[in-house]
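After this line comes chain A, so read on.
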Amino acid sequence: MSDQHTQTQISSAEVHEVFADLHTRYGVRGLEEKRADQAFVRTDRDEAVAVLTHLRDRHGYTHLAFLTAVDQIEEGRFELLYMLHNYELRHDLGVIVEIPREGDGCSMDTIHRMWPAAATYQRELREMFGIDFPGSPRLHEDFALEGWHDLPPMRKEFDTREYSERTYYARPGRTKTDTRQHMKDTIYPSEAETW
Partner candidate 1 sequence: MTQMILTKALYTVISLAVITNYALILIGTMARIRAKVQGRVGQPFYQPYIDIVKSNAKRTSISHGVMFFLGPVFRLAGGLGTYLFIPAIFGSVIFSNFSFSGDLLLMMYFIFFGQLGMALGAGESGHPHSAIGVARGLAQMTAFELPFVLSVVALAAQYGTLSITEIVAAQQGGFTHWAAFTNPLAMIAGMIAFLGMSGANPFSVVVAPQEIPIGPPTEMQSSFLGMLQTNRAIFNGAKMVLFMNLFWGGAAHENLLVAILIMVVKTFLIYLYVTIVGASFPRFKTEQSIRFFLGVPTVIGIAAVVLQMV
Partner candidate 2 sequence: MVSPVVLIAASLGFAFLYPLVERLGERAATRIALLVLAAFAGTTAGWTVSLIGSGVALTADTAGFVAPLSIQLQVTAVDALAMTVVTLLALAALVQLTERATDRWHGKQVVLFFVLLLGSYGLIMTRDLFNVFVFMEISGISVFGLLSTSRDGRVFEAGFKYMVASGLASVFFLIGTAFVYRSVGSLSIADITAAAPVALASPVGVMGLLFLVTGILIELKPAPANGWAIDTYQAADPGIGALLSAVNATAMVFVLVRVMPILAGASPVFVPLVLIAGAGAFLIPQAQALLQESFKRMLGYSSVAQIGLVVLAIVIPAAGVPFAGVALAVPLVLLLNHAVAKATLFWIADATGDDASGFGGSLPASLRGRPALLVVAAIAVLALLGLPPFPGFWAKWSLVMGLAAGGHIGLLVVVLLGSLLEVVYLGRWLIMRMRHVDDDATVVSQRIPADFAESRADAVSGAASGASDASGAAAGAIPVGATVSLGLATLLMAGASVAALLGSGVGMPVLIVLIGVAAFAVLDVLRIPLRLQAIVAIAGLSWWGVSAVSGAALTLQSGFVLLFVGGAVVQLVALLARPGRRAGLVALIVGMVLSLAALTAATSPLEVFVAWELMTLTSFFLVVRGRFAAAASVRYLTFSLASALLMLAAFSLATAANPAFGTGGGVIGTLTTSVPWAAVLLALSVLIKLGAIGLHIWLPSSYAEAEDEVSSLASSVLSKAGILLLFLGAGSFAAPLFAGVALNQVLGWIGVITALAGGMMALFQEDIKYTLAYSSMSQLGYMVLAFALMSHLGWVTALYLAVNHLLFKGMLFLAVAGIVMRTGTRLMYQMGGLIKRMPFSFVSVLVGIIAVSGVPPLAGFGGKWLLYTALIEQGWYLQAALALFSSGIAFLYLFRLIHSMFLGQRKTHHDTVTEAPAAVLIPQFVFLVIIIAISMFPNLLIKPLQTIVEPAFASSVRWEGYTVISSLGYWNGNAVMYVVIGVFLAPLLWLLAVKGRTYRVEQFNIVFAAERPHTPQSTHYAYNFYGHYQKAFGRLLDPWVERFWSGVSATAGTVSQTLRAWNTGNPQTYALQILLYLFLTYLVARGGL
Partner candidate 3 sequence: MATADTQTRRYQEPGAPGNAAVVNPDPRTVTGPAGGTGQGDVQTVDGQLRILTEELKLANADLRSEDRGNFCDHPPEVIKPFRAFWENFLNWARSESLWILGFGTGCGAIELRPLMTSRFDMYQYGIQGRPTPRQSSVFVIGGYASVKTMKRIVRSYEQMQGPKFVLGLGSCTINGGMYWDSYNTVNRLDHYIPVDVYIAGCMPRPEALLAGFVKLKEMIKRGECEGANRYAENFEWYKANQKRIIKNWDMPDYNW
């Protein structure tokens, strides 16, 4: 019984159908089916809002599960991930949008008019990554941090350890352990060979 509820109601063919539709309309690309109930697609920044709207209105992805960002510092860009959920099909679809990391380009259209809750995610992204969402409500208010004036702490070039040492009076005498090495040496020495 309960399995039925959690199991996806969508077949891979249907996912492909949705993808094909998006592809012809908006040039969406890069379908990745991670699980039966979860897939990811990529789209351009300019098409993203249209894609999301289309998904919400035409394909039943009415729920914005979350919105987050991944810092791909090596490639000089952020990947925004809009995770949508379809209640009918019990299927998650992640829409990945790439935006530049630096300068004026580091911004994205707001979607708070489609999902009011998105404003909160956007505030968090602004605070933690420095991504701008022009027009999003209360965007520049403090969210989780209070009075933060440094680099946005989730950007990879922000050296949190250096910041901590500079700011928080590290207690002298603390020994630091490389976690990987510690696991290898102490905790799982027998499995270490296989790594």
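Keep in mind that, in the parts below, contacts are C-beta pairs under 8 Å (C-beta built on N, C-alpha and C of every residue); 3 or more make two chains touch, one makes a residue touch a chain; residues count from 1.
How were these candidates chosen? In short, all candidates are chains of the complex that A comes from, given by their letters.
If you're wondering where the values come from, they're calculated on a predicted model, not measured in any experiment.
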| item | value |
| --- | --- |
| For chain A, as assembled in this complex, the candidate in touch from 1, 2 or 3 | 3 |
| Contacting residues of chain A [partner candidate 3, same complex] | 142, 144-150, 153, 158, 160-161, 163-171, 174 |
